[in-house]
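See structure below.
Only a single protein chain was left out; the remaining protein chains are all shown in position.
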Amino acid sequence: MLYLLEDTINGILMGSIYGLTALGLTLIFGVLKVINFAHGSLLMVGMYVAYWAVALTGLHPYLALILVVPVMYLFGYYLQDIVIKPIFKAEREVREPITVIIVTTGLWYILDNVTLLLFGPHYRTIQANPLRGKMLELGGMLISVPKLWGFVTALITAASIYWFLQRTRLGRAIRATSLDRDAASLMGIKQYKVYNIAFGIGTATAGIAGVTLVPFYNVFPSVGVLFDIKGFIIVVLGGLGSMGGALLGGMIVGVIESVGPQFMAATWTEAIVYGLFLLFLFVKPSGLFGVRYDW
Amino acid sequence: MKMLEVRDLVKDFGGLRAVDNLTLALDEGEILGLIGPNGAGKSTAFNCIAGVYQPTTGEIYFKGEKINNERPWNLCKSGLARTFQIVKPFASKTVLYNVVVGSFATTEKKPEAERKALDILHYLHLEDKKDVLARNLTIADRKRLEIARALATEPKLLLLDEVMAGLRPTEVDEMVRIIKDLRDKGVTLFIIEHIMRAIMAVSDRVVVIHFGQKIAEGTPQTVAADERVIKAYLGEEYGVS
Partner (left out) sequence: MKQERLQVLSLLPVVVIAFGLPLVLRSPTYLHIIILLYFYAYLTTSWNLVGGFAGVLPLGHAAFVGIGAYTSTVLSLQYGISPWLGMIIGGVLATIVGIIIGLPTFKMRGAYFALATIAFAEGFRVIVENIDYLGPFNLNGPRGLEISPLNVGLTNLMFNSKEPYYYIILVMLGGVLALTYLISRSKLGYYLQAGGEEPEAAMSLGVNVARCKLIAMAMSSFLTALAGTFYAQFTLYIHPKSVISLDLSFEIAFIALIGGRGSIAGPILGALLLRPVSDLSRIYFGSTLPGLHLVIFGIVLILVMIYQPRGLQEPLTRAYHKLLERLAVRPAVGV
């Protein structure tokens, strides 16, 4: 019984990190109305930046945030500005810019394979970091410390973004654009600037998620793929565009993955996650908190 | 049996009641006009009839059959066609292609569909543009293409949503002529329009909507003289020509 609780807690912690990775995805979708297929690769880039920051300076992994957040923000900002914006402009008339999906998929491939070319396929870890392998003892249960840090980071990040969107002028502009981009631009809000910023924030969030993973997760070029797909699943479970949904969806997946192996082989746990995804797609595609589209 | 009957139609969007207990009917061969200020609920009513929206409450009957939850493609097969306020041509395809898609509603074979499409294009004077890409047409031609496409499905009832918006006066007159001609061919017409002289000239009867509710109904003359209509929509200086 205690093991079950321990697994559940660890699952929630890991799940919050999953939720953090999905946060950026759902934000970008909420504003730009596209699913950024390159999100996992951006996470991977964030992990590499964090890794090198720590490997070269020997500092605490979370200090890498100082570097990762601005770098990833700018990376995302300009990625949207230079590569994706032309497509948006070309597809103004089109109801659903599928081409953007195609382009982000291309980006996924480029990022993953350039990283492979530059750094090779080796799995890297930061061995001598203060968080690695640390466990917290709580009432007879062992709680993973790096995951706990991740949990706290996820909550702080989500809260900060929420505060930003609700309380600042720029945040309101972003929300306006996400509700009705034409109306917002008629009110003087520069639509593409908002897109750039939203993409930047989403990418920065992926970077933050990368930092939380680096203390205990392996770093390698295709690490993003796994998180990308999980990110999609979580974002559909939680509801596209809902931040709370992303965190909750992440926790659900985290708990399934953590508790599942107690009752069945690990493979089947993964299959259950995929199965749950397909189930939601069939039954409740708007997810737990998503917006219902009148189709 | 009426061609179209709408009884106590209500459409809510969350807290907003876009259509409020609308009741109206069309006889076969009639031309009914639907007018009202912007946002009055005209297009919403059309969309409910055409199967795009599901009515919140109320009933819609087409040729005597209840069509409340029917999907647009089935309605088209039963003989109900519509145009869109903001035209939606298949922009990357030719004019002929666009109309052929409509013709396929009545036949399975491409040569026949093409032949029928060419007939319609000829009827609407668009045949010399049959190989032009839809995205390269003028707005007037696009509106005609929209009608041609809908006509190709050989409808009994045609819903026209502001087909004259954006047209020059001569083009408006041409459109009025086409609409009257359609009625002579046996199509029942339900028209939303803002251009007063056109809709008053072409309609047998007019229904006026304001805030989703019907506020007047009758011949164009009756409606134009109705005080509520004048206050809500027409303005004091208006007189039916």
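Letters A and B mark the chains in the order given here, with residues in each chain numbered from 1 onward.
Note that a contact is a pair of C-beta atoms (placed from the backbone, for glycine too) under 8 Å apart; a residue touches a chain by one contact, two chains touch by 3 or more.
From a predicted model like this one, the values you see are computed outputs, not experimental measurements.
**Q** Please pick, from A:4, A:66 or A:98, the residue that touches the omitted chain in the full complex.
**A** Checking the options A:4, A:66 or A:98, the one contacting the hidden chain is A:98.
**Q** Which one touches the absent chain: B:60, B:76 or B:207?
**A** Of the listed residues, the one touching the omitted chain is B:76.
**Q** Give the residue, chosen from B:66, B:110, B:168 or B:231, that touches the chain omitted from the document.
**A** From the options B:66, B:110, B:168 or B:231, the contact with the absent chain belongs to B:110.
**Q** Which residues does chain B use to touch the chain missing from this display?
**A** These residues of chain B touch the chain that is not shown: 50, 52, 71-73, 76-77, 81-82, 84, 88-93, 97, 100-102, 104-105, 108-110, 113, 149-150, 152-153.
**Q** List the chain A residues touching the unshown chain?
**A** Residues of chain A in contact with the hidden chain: 34-35, 37, 83, 86-87, 90, 95-96, 98-99, 101-103, 105-110, 112-114, 116-117, 121, 225, 229, 232-233, 236, 265-267, 270-271, 274-275, 277-278, 281-282, 285, 293, 295.
The criterion applied here is as follows: only the chains that are shown with their structure count from here on.
**Q** I'd like the Å distance between the centres of chain A and chain B, where a centre is the mean of that chain's Cα atoms.
**A** Using C-alpha averages as centres, the distance is 47 Å.
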